[in-house]
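Heads up: the structure comes next, in structure tokens.
Of the protein chains in this complex, all but one are displayed in their positions.
Chain nomenclature is as follows: A, B, C, D and E, assigned in order of appearance, with residue numbering initiated at 1 for each chain independently.
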Amino acid sequence: MSAILIAIVVLAIVGVVAGLILYYVAEKFKVEEDPRIDEVEEVLPGANCGGCGYPGCRQFAEALTKTDTLEGYFCPVGGNDVMATVAEILGLEAVEQEKQLAVIRCAGSSEFRPVTNEYDGPSNCAMEHALYSGHTECQYGCLGHGDCVAACEFDAIYMDPVTNLPVVVEEKCTACGACVEACPRDIIELRPVGKKSRRIYVACISEDKGGITAKACKVGCIACGNCEKACDFDAITIENNISYIDPGKCRLCRACAPVCPTESIWELNFPVRRSIPSNKVKPKKKPTT
Amino acid sequence: MENKLLVSYSPHIHAQSASVQRIMLDVILALMPAVLFSFYLFGIGAIIVTVVAVASAVLWEWLIAKYLLKRKPQIWDLSAALTGLLLAMNVPSNLPIWMVLIGTLVAIGVGKMSFGGLGQNIFNPALVGRVFLLISFPVAMTSWPVPLKSRMSYLDAVTGATPLGIVKDGVRNGEKISDLMHQIPSHMQMFYGVMGGSLGEMAALLLILGGIYLIIRKVISWHIPVSIIGTVFLFGGLLWLINPEKYPDPLFQILTGGVMLGAIFMATDYVTSPMTPKGKLIFGVSIGLLIVIIREWGAYPEGVSFAILIMNAFVPLIDKYTKPRVFGTMKTKKQN
Amino acid sequence: MPEYKLLTFPKGGVHPPENKLTAGLAIEQFPIPSKVYIHVQQHIGVPAEILVKPKERVLTGQLIAKAKGFVSANIHSSVTGTVFKIDEIYDASGYRKTAVIITPEPEDEWAEGIDTSDELRTDIDQFTPEQIIQKVKEAGIVGMGGATFPTHVKLSIPEGKKCDILIINGVECEPYLTSDHRLMLEKTEEILVGTRLLMKALKVERAVIGIEANKPDAIEKMTEAAKKYEGITVQPLKVKYPQGGEKQLIKAITGREVPSGGLPIDIGAVVQNVGTTFAVYEAVMKNKPLIERIVTITGKDLERRGNFRVRLGTMVKDIIDYVGGLPEGTGKVVLGGPMMGKATKTLNVPVGKGTSGILLMRREETKRKEVLPCIHCARCVMVCPQGLEPYLIMSLAERGMWDKAEEAHAQDCIMCGSCSFVCPSNRPLQDYTQFARNTVMSIMRARKNK
Amino acid sequence: MAKEKNNRLEIFLKGFIKENPVFIMLLGLCPTLGTTTSALNGLGMGLATLFVLTMSNFVISLIAPYIPSKVRIPSYIVVIASFVTIVDLVMHAYAPELYKALGIFIPLIVVNCVILGRAEAFASKNNPWDSILDGLGVGLGFTMSLTILGAVREILGAGEIFGINLHIFKGDGILVFVLAPGAFLVLAYMIALGHKLKKRMYGE
Amino acid sequence: MGTNLLIILIAAMLVNNIVLTKFLGLCPFVGVSRKLSTAAGMAGAVIFVMTIATIITWLIQEYVLKVYDLLYLRTIVFILVIAALVQMVEIIIKKVSPPLYQALGIYLPLITTNCAILGVAILAADTVEFGLLEATVFAIGNGLGFALAIILFSSIREKLDLNDVPEGMEGVPIAFVVATILSLAFMGFSGLA
Partner (left out) sequence: MATKVKSTLFSMTLTLLIVTAVAAGLLAIVYKYTKGPIKEADLKKEKMALQQVLPEFDNNPIAESDTIPSDIEGDSFKLVVFPAKKGDKLVGVAIKTFTMKGFSGRFDVMVGFLPDGTIYNSIVLSHQETPGLGDKIDPEKSDFSKQFAGKNPATFKLEVEQDGGDVDAITAATISSRAYCDALQRAYNAFKSLDLSKYEN
């Protein structure tokens, strides 16, 4: 029995002594750190995608704990839900932000945009772009090496092997903006999802004059102005030889698309038009995956 | 598609002579005299082992690239063949075929393809294969056929010890080197290459000739071979001066075992050696020191393979700290 | 062969086949084409501001676009004719840029004050340094060695810096090109007077003309002629690419190193190309603005090769048609030399101030071979004259690791292409080092601005 | 209720592939490599760990609510260490051969990250019954992994399995596999395989 | 005596390298070896804690456990001591030297469950020939061995990051292949001590 007692006593002493020393040391050497950083980091998605504008989730969390307003702070991956939770932790007002999706503003598939010279270098959009205007006559269009695909952490873009253009998978896209950043040609735009995920936009960004664009690409915007006239809501402006539809003003009335002679206006997720003018069959569109 | 102009970054011309295949071919050619001589010494066994090793190394590379990695096999760059050849030169000529196959499988599969194939590996593939075999099959890997004795037999060749083995065992047993001398061939014999050992341990002379060819063709630089051989000679010599009865003389050190083959053909493998001359010297000197340390104080009679493999592991560190000086930066300024 | 000690830079370099096919061909005047396309930006810096309108008649040498800001250069009409329109035309960068398109008249009518005679004028004492720089500026002279940096900027030594040596770059280390070589043979005295002018502008006592040893005739002729001019010596250099690189040249001649991230003037040197020097002579002594330059047109399959004096704005297509049209099997048309020149996507690109040559290459000669993995042979490291590790920079650039690329000094790459040239695995090293250099430099600039 | 059952099954099964402690989570690697020179040793180590894991999971889930958070870790460690010592004593007494073969790795079960990991991640937050299930599941997954690893090494290294000679080698087998490098090698390829399996069964 | 200590040191560091032949401390070896700088930090922390822990546990074993015949409590006592020690070191460093904490601190919690520390403490206590001095040298040797292995390993992994490692082998599997070959190579040291 005494052996058992000795064991208990020795171990208890070790335990208690260790505990006491620790307690003492912990008290004596206390360091303050905002515990909310950990809490906030916990609720952030942890994708470290940089969509918020900070290098990673931890840095974003640190920034959040220091700010007094959530205006201008947004985690695209977590969306409004996460921001609401963050707001709760920090005791701040949540700021709602409309959900966005990436769209590809170039429709110049190899079918419509002839290749005029052969790029003989590393398959990389940024590098081809830095070298020259590219292997077609369009100096604005997609180069097709998929820098955007590589940049997407969420597997939300893939290259269509037929058109050699990138396609955004709506279900997966978190609007983090990594692709927008990656594209050397600024082809990708984040646009509000829109009602029932319906969106209308000009799938071309060529600022070349109409004639040059027309020669370079059959589906490029030639800045003819038809759409501008067709729009009743002032949503369309033409500047620098290119038409742009302002998502803030666009009411999704679909007046513009049929009048475009080059079919550069794309409509996503709309029902099929009842009567499609025979010469206005759209190029393949809604990515379904 | 007709006559579209090419556009690319500069330069628009490329050195004609520079190609991976040509480099590998040069190394194989440089090895040939020694290979043929070993055929002469060891006969049929040497031929079987060499052919099997080369063929299987290439085959493994092809199979793994095609079916496991699903990449385009690159066997025509000849690096797999070279690995096979070097492995063959590192094993006894009476090694059973199935062991040779395991050796090349480990060399190519573990040592090279697991890392992603040509250029990606950290360790010298042939040596990975060799050390794997040595540790797995210590008996088979250390019974050396006696040269010229049984040229017409393969598995049942007459075996004997290598000079290093004789010395190591003798010294371990407390014998004096001078008493052991009669058991081992003379320096001249070693230089011409008649002694027990693996295929590639023979013929220092022919290996040196191969090395000179490689240096002239600018395939390798002198730094690694010279620093290894020099260090083994100097460090071995130092020990010998301290106690000639315990430590063999420096000529013996550099003429026996794999020093020549290792220094000229294996430590120089680009992929697994440092980039800059300074790095190469550090690499070579360290290998030299390790060779002597392992030989004299370690368990193994021979340390070249281990020394090279160990230093292979240091290459990323060496490369990191021996960068060339960037033009326009101060000499004293440290880069990291 | 006279005995001289050949200098060179200490580290790296390669020996591409020289192929100086046009070295023996005297400079010819290229005829005035049916249209000229004059870009308003033919220099590093801000585009010049257009002064003319369509339908307006302009004279040869007339200012048609005015430098905008300090780092910019004037643009002059290279022909007499009518402005056809102002449009976007491809330039050497491979992008469409604004150009003044002029329909020339067959006969030149020169703008006022330009001396078009061939007579040599040496009376440089009449000009003050400031006047020289002003004339250089007015003439729109930019570096003709390739970088097209406005020369007057280079001549205006910044406060606190001092220049003690002028180096004239007559190296022409690029294979194929011979325009500088011909110029040195045919305009020897003019170049020396130009050198004196530059010396005066820079207030230096010493000028060295560096020439590669593969041009013994030029070395001899220049050495002989230079004896008359005080302070000018000719320095033969070893044949090794990129001997003509500014930093390498300064190192070879003076032993000084331009600090990483610095300019030659930081170590008291200014380098000017012989073509630039000749242009300076013409601008100052003859009031002649920069409206034409020597272009080497060459290629193994070309029927007729040559060194032409070409009006700026002449389409490459016109020149190629003139020498017999694009040969069968041409794969690449390079503006400049094979090591550093730019491949063009179209022949509809005009000759600019920086176009030193037009090189036609066979497809099989220039088509890139299959890229293999890096075998760490260290050849690229050994040949890089800048002491970089191209294989590493390429790996880092492929993975977008720009901070590490900066640590690896990607920003110090001079884009000489030696690394790509020697790589046995055909790796596009220069592609990546150049890309990394530019990316890192813009990151560094952004950081500095912040 | 059905859902809950499913849930329980899931708790139990995840240790085998999806969250296999060795091949997927890479926990407890030291004993994994150190004790798998033969299938039997692997099995023994696995079972010892299984016992400690299950018991400590059980006890910890019981006492967790009463432990102040600052002494949480030390307390858990004491619990775990007690069970380890019990295994140690019992094994020493009744399975001395195995005890010798496993050697230092028995006391080291204490620091096996799998155990503390499950205590922290699962037992301290769940009820005792689930915690036992979790312990059993993860423990069996661990045991399975160790046994497989041991078996592969034994077959390749000695041509035997559970001590039974398979007569595949004329001599001794490929010795490397019973030595240190072989342990790393087999594990390397097993992990690659494990991830492949997981991908195939559960998708990304 | 001196050579004896040297032999203990070399044996612990190279011949019986704790990671490559004894399989201890693998979790940090794999987990904290992606970057050279962090690996070096971890190595420093391990050497430090390993040495102190071994000294303290050796003393406890010798003067408490043996005296009261409580060797069966060893596991539990050792781990308690190590856990408390690590936590204490962490707290103190955090306060006293923030830079050092930045460098080492984040690894310290990982060390509690690092079996290398406990393993070395047990091995040192188990080796009958060891006095306190030998045990200390033994701990330092093992710490250095760990440091050598993890630093080499991380420099290799940094290089592998720039390589084209096949899918499926990336990350841990290829790291273990490297460990395999390292451990093969280190067999060359056998017999040195």
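Definition applied: contacts are C-beta pairs under 8 Å (C-beta built on N, C-alpha and C of every residue); 3 or more make two chains touch, one makes a residue touch a chain.
Bear in mind that the values here come from a model prediction, so they are computed numbers and not experimental data.
Colleague: For the unseen chain, which displayed partners does it touch in the full complex?
Modeller: It touches the following shown chains in the full complex: A, B, D, E.
Colleague: Quick one: say which of D:Asn20, D:Thr35 or D:Ser75 touches the chain that got left out.
Modeller: Reading the full complex, the residue touching the unseen chain is D:Ser75.
Colleague: For the chain left off this view, which of E:Ile76, E:Ala124, E:Val165 or E:Leu182 is in contact with it?
Modeller: Selected residue, touching the omitted chain: E:Ile76.
Colleague: Of B:Val139, B:Met188, B:Ile216 or B:Ile242, which sits in contact with the chain we cannot see?
Modeller: The one listed residue touching the chain not shown is B:Val139.
Colleague: Tell me which stretches of chain E touch the chain missing from the display.
Modeller: These residues touch the chain not displayed: 72-73, 76, 80, 128, 191.
Colleague: Touching the missing chain, which residues of chain B?
Modeller: Contact residues on chain B toward the absent chain are 138-139, 142-143, 169, 172-173, 299.
Colleague: By the contact definition given up top, give the residues of chain D that touch the hidden chain.
Modeller: 63-72, 74-75, 78-79, 81-82, 85-86, 89-90, 92-94, 96, 99, 124-126, 172-173, 175, 178-179
In this text, only the chains that are shown with their structure count from here on.
Colleague: If each hop has to land on a touching chain, what is the smallest number of hops from chain C to chain D?
Modeller: The distance in steps between these two chains is 2.
Colleague: Show me the overlap between the contact partners of chain D and those of chain E.
Modeller: Touching chain D and chain E alike, sorted by label: A, B.
Colleague: Name, by label, each chain that touches both members of the pair chain C and chain E.
Modeller: Correct list: A, B.
Colleague: Quick check: more C-beta contact pairs at B-D or at A-C?
Modeller: A-C
Colleague: By CA centroid distance, what chain is farthest from chain A?
Modeller: For chain A, the chain whose C-alpha mean is farthest off is B.
Colleague: Work out the mean Cα position per chain and let me know which chain is farthest from chain E.
Modeller: In terms of C-alpha centroids, the chain at the greatest distance from chain E is C.
Colleague: Between chain B and chain C, what distance separates the C-alpha centroids? Give it in angstrom.
Modeller: 49
Colleague: Averaged over CA atoms, how far is the centre of chain A from the centre of chain B? Could you give it in whole Å?
Modeller: Each chain's C-alpha centroid was found; their separation is 52 Å.
Colleague: Identify all positions of chain B at which a residue touches two or more other chains, and write them in rising order.
Modeller: If we look for residues of chain B contacting two or more partner chains, we find 5-9, 110, 114, 116-117, 119-120, 132, 135.
Colleague: Scan chain A for residues touching two or more other chains and write them down.
Modeller: In chain A, residues 15, 18-19, 26, 116-117, 120-121, 127, 131-132, 135 touch at least two other chains, as defined above.
Colleague: Given the complex with chain A, which residues does chain C contribute to the contact?
Modeller: Result: residues 88, 90, 93-96, 342, 345-346, 367-368, 398, 428, 431-432, 435, 438 of chain C touch chain A.
Colleague: Mind pulling up the chain B residues that touch chain A in the complex?
Modeller: Chain B residues touching chain A: 4-9.
Colleague: State the interface residues of chain B toward chain D in the complex, per the touch definition above.
Modeller: 102, 110, 114, 132, 135-140
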